[in-house]
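Right, chain A next:
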Amino acid sequence: MADLALQGHLEIPAWLAQQHEVKLLDFNQALNSKSHKERWKYTKAQPVLDLLKLEARAPHVTINGRAVTPATTGHGSIQSPLIANLADSPEAYLALCNQHLHSLDIACSDADSALIKIELEHTHSTQPLMIKIAENTTVELIERTSTENDLHQTLWIALGAGSRLVHSRNDFANGNRWRYLKVDIGQDAHYNLQNHSTGTSLHRQDIHLRCTGPGAHAQISSAGYIPKAKHLDQQVVVEHIAPNTSSQQIFHNIAQDKAKVTFNGRIHIHPHAPGTVAHLTNKNLGVGDSATINTKPELEIYTDDVICSHGATVGQLDEQQLFYCISRGLSPLAARQLLSQAFLQQCTLGVLAEEATNNFKKLNG
Partner candidate 1 sequence: MTLLEVKDLSVSVADNAILKGLNLVVNPGEVHAIMGPNGSGKSTLANVLAGKPDYQVTSGSIWLNDSNIEDLEPHERAHAGIFLAFQYPVEVPGVSNMEFLKASLDCLAKARDEPQPNAGAFLKRVRKIAQTLDLNPEFLKRGVNEGFSGGEKKRNEILQLLLLEPQLAVLDETDSGLDIDALQVVAQGVNSYRNENNGVVLITHYQRLLEYIVPDYVHVLADGKIVQSGDKGLAQELEKKGYAWLT
Partner candidate 2 sequence: MSHSVNELVGRNADYAAGFVTHTEAETLAPGLDESVVRFISAKKNEPAWLTQWRLQSFEYWQSMQAPKWAHVQFPPLKFDDISYYSAPKSQADGPKSLDEVDPELLRTYEKLGIPLHEQEALAGVVNAKPNVAIDVVFDSVSITTTFKAKLAEAGVIFCPISEAVHSHGDLIKRYLGSVVPQRDNFYAALNSAVFSDGSFVYIPKGVRCPMELSTYFRINERNTGQFERTLIIADEGSHVSYLEGCTAPMRDENQLHAAVVELIAMDDAEIKYSTVQNWYPGDVNGKGGIYNFVTKRGICKHRAKISWTQVETGSAITWKYPSVVLRGDDSVGEFYSVALTNNLQQADTGTKMIHLGKNTKSTIISKGISTGRSQNTYRGLVRMSPTATNARNFTQCDSLLIGDSCGAHTFPYIENGNSTSIVEHEASTSKVSDDQLFACQQRGIDPEKAVSMIVNGFCKDVFRELPMEFAVEAGKLLEVSLEGAVG
């Protein structure tokens, strides 16, 4: 456990460096902070930072089937509380600073009390998108990535009091990825992420959820299949800032021969957040030889009235289950495929589940 060194550097845009409230120094501090170094412990930063240089365009958005153009602003909105904390992710912050910001305000009108469905189709690197969901609004967000091109993408979501968001995203295309997601969950709001993906030569997912209002609830189910010699790095932070908030996370990943999978899941319970309930499970299956699986489930807790747990396992398919299947006539290969599929199926949920299942089956076969 020697001191960690962050490889790579970020280029800070000149206009930002000149702004007195965001000093160069702050960036250096953020980049050298303990938590930031930890986030880059197992994946080299520079290739990911290089991705950031790819030209980004406006995201494709449809709402209830109609194409919409989000409002566009310049650099000014980095003062938004949703994105104000530089130390959380300096690189996401910079992506924001280097690009135009697109924002969507979603509110259900009285006439339109039905579910609002937002679809995002990623075909290229996108400029940052911020979605603000008004109070008591229920939204379904569907994200698909269909391109084999390399891409980076940042998404910022703020959930108003009493709102509901079910967020499903599938990413099964080849290509390098850096995907950043930050969600602020307001009072009594519920956020549910259904995340299905495959490993590529470089695939990094940063997910940062913050329960900022009392009674907020966060839920994540995530399934990943990392094929031979591919990569997936998931960095997840769930912060409990307000009292009586809860979170439930489950991540299942399968790593093939020479694949590398990294999972870092931190539950952070602030002082003055009593009544928090938070659970995290990360299970990893290594199939084939010499997969590298690094997992670090973390708890950081500053108040006593909490119920918290995390569990992580690294292992193989259960021999007894395999034998049971084989004794019922399945070939060893078929038994393995069946059980691997079942392992991922436990975390494959929501509207994109069927599509995800088919993709996992192909990868498994």
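How were these candidates chosen? In short, all candidates are chains of the complex that A comes from, given by their letters.
Assume contacts are C-beta pairs under 8 Å (C-beta built on N, C-alpha and C of every residue); 3 or more make two chains touch, one makes a residue touch a chain; residues count from 1.
The structure presented is a predicted model; accordingly, all values stated were derived computationally and were not measured.
Peer 1: For chain A in this complex, which listed candidate touches it: 1 or 2?
Peer 2: 2
Peer 1: Would you tell me which residues of chain A are touching candidate 2 in their complex?
Peer 2: Answer in residue numbers: 1-4, 34, 255, 257, 271, 274, 284, 286-316.
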